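Here the complex is missing one protein chain, while the rest keep their positions.
A and B label the chains in the order they appear, each numbered from 1.
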Amino acid sequence: MDYFFELFFSGLSKGSIYALIALGYTMVYGIIELINFAHGEIYMIGAFTALIISGILTILGFNKISILILATIGAVIYSSAYGFTVEKIAYKPLRGSSRLSPLISAIGMSIFLQNYVLLAQTPNFVSFPELIPEIKWLEPYSSFLGSTDFVIIVTTAIVLVLLTILIKFTKIGKAMRATAQNQVMAALVGVNVDKIISVTFIIGSGLAAIGGVLIGSHVGQINFYIGFIAGIKAFTAAVLGGIGSIPGAVLGGLVLGWTESFGTGYISSDYEDVFAFCLLVLILIFRPAGILGESTQQKV
Amino acid sequence: MNKKEPILDVKNISMHFGGLKAVDKLSLQVYPDEIVALIGPNGAGKTTFFNCITGIYEPTLGDVFVLRDGKKRRLNGLKPNKVTELGLARTFQNIRIFSNMTVLENVMVGRHCRTKSWVIGAILRDKKTRQEEIETIEYSYNLLEKLDLHKFANEMAKNLPYGAQKKLEIARALATDPVLLLLDEPAAGLNPQETSELKDIINKIKEEEKISILLIEHDMKLVMNISDRVYVMESGRLLAQGTPREISQNPEVIKAYLGEEHA
Partner (left out) sequence: MDIGGNMFEEIKKSLKVSIWFMFLTFPIMVIKVNLTDKVIIWRWKNLILVGIGSFFLSFIWRYLLERKAKKAKKEEMGIGQTSIFLKIFNNPKYAKPLYIIFLLFILAFPFIFSMYQTNIMISALIYVMLGLGLNIVVGLAGLLDLGYVAFYAVGAYSYALLNYHFHINFWLALPIGGLLAAIFGIVLGFPVLRLRGDYLAIVTLGFGEIIRLILENWDEFSFGPSGISNIPRPSLFGINLGVKESTIFIYYLIVFMSIITIFVVNRLQNSRLGRAWIALREDEIACQAMGIDKTKTKLTAFALGATWAGFGGVIFAAKTTFINPASFTFLESAIILSIVVLGGMGSIQGVILAALIMILLPEYLRAFSDYRMLIFGASMVLMMVFRPEGLIPSSRRKYEYDPTKR
């Protein structure tokens, strides 16, 4: 039974990370119908930035909690900045062109960013400092629920609540929902579409950065390539839940996390990545709208 | 009374999208040598109706039949390309020509369901394939000549002016060798001269090509001028049907639709 709970919580924590990254995909797709291939790299850059900042602060002798907070803030700021910049360079000039061009541009950006970090930092795995402190009162449950798992789950939950408040109750959230529904109309009623698109990218990137910090602390090492695999999986999660739907992204992330966890736990650990891809293919073939999505009829 | 078999026999077609009844128990017939118009306010369901009978949507209820080679064939449930093969060709409300092909090639595509060559023929270019290709080119060019588009033959379709693009769609539809031509707002966006030319084209198609025509239109002058019969739709249902004169005098129709100054 212990084993089951272990798999449950590790699936939950993995799923939370996927959810954080998936939110970025789903929000961007919802607003400009683009698969932001480079989003995984934004996550990776968040992790690296956190690594660099925490490295400096560790050497300077800061304490663990402040390092964690400062590194996370730094990662969020930088990932958001990168997301913002990527949109301005690779996607904005292509608004209105065929579906193929932005996709190729996104792939190119993804490859560029991967190699940018590879060259500027290192191609090797780098160890990520343990930023998340041991939580004392979790001790009795440590056989199936570790401290990092716990922090990941709680952080994600808090972030989701904040995001929901933003989307549902603020003016900017309203503008984002309007732009996602109908860009032209939103512009006509006075929404600054460019700004809203940038905001979407910024928020999505920030969430991915948090995921990057958490995963770095959890796994203990990162390299320039983690964005690719995490990106595909998170995209799977977004599609699974219903692309464009924020609760969908979360649901999708959790389903994927548990599938991988229980799959590797009970079936086979060699094919871990295959689970995600198979899920993706099956969902797109049988229910492209996803669990929570609505199927849209094409207007003829 | 002419008791010929209808070329197109639509029996109580309904199209439901969730709770919305976009088309509600509509029946309609088109006989040989006829020009029939389908009119109605915007949103009445006319294009949805077209989509139902051409296979783009599968109607929720009802049947659609076409008379082909003396036999009645059911169309509902068939894929769009099969419907075209059986003799229904259409144009679209928002022009859907193949922008990055030449004008001639656009029409040649229309010949697809009447020709055969596939991979082997394409690679080997054997005698039969070459013959088929020549025939396709000739047939298509002739159609372009009939519609006075032949001087654009090697132009990219996207470079054509709007009126010419609309004519191109008609030429392309004609290339499929249909028994019934469905035109979705063929006069939309045309100036009076182009509309007059359109009128002549439609009449020529009926008289010389012996193809019946079902058209959706908002240009009342054109409708009254060329139609043999008119159906009026409103909110998915058939409101009235009859000759153009009968329709223009029908109080229901006037109330729903012809209230504004037209013809």
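In this text, contacts are C-beta pairs under 8 Å (C-beta built on N, C-alpha and C of every residue); 3 or more make two chains touch, one makes a residue touch a chain.
Model, not experiment: these values are computed from the prediction.
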Missing-chain contact among B:Q29, B:T48, B:N76 or B:S117 belongs to B:S117
Out of B:T60, B:T102, B:N225 or B:S248, the sole contact with the unshown chain comes from B:T102
Missing-chain contact, candidates B:L61, B:I137 or B:A188, resolves to B:I137
Which of A:M1, A:L188 or A:I285 touches the missing chain? It is A:I285
Residue list for chain B contacting the dropped chain reads 54-56, 79-81, 84-85, 89-90, 92, 96-102, 104-105, 108-110, 112-115, 117-119, 121-123, 125, 129, 132-133, 136-138, 141, 145, 153-154, 156, 159, 172-173, 175-176
Missing-chain contacts on chain A, rising order, are 33-35, 45, 48-49, 51-53, 55-56, 58-59, 74, 78, 81-82, 85, 89-90, 93-94, 97-105, 107-121, 127, 129, 228, 232, 235-236, 239, 270-271, 273-274, 277-278, 280-281, 284-285, 288, 298, 300
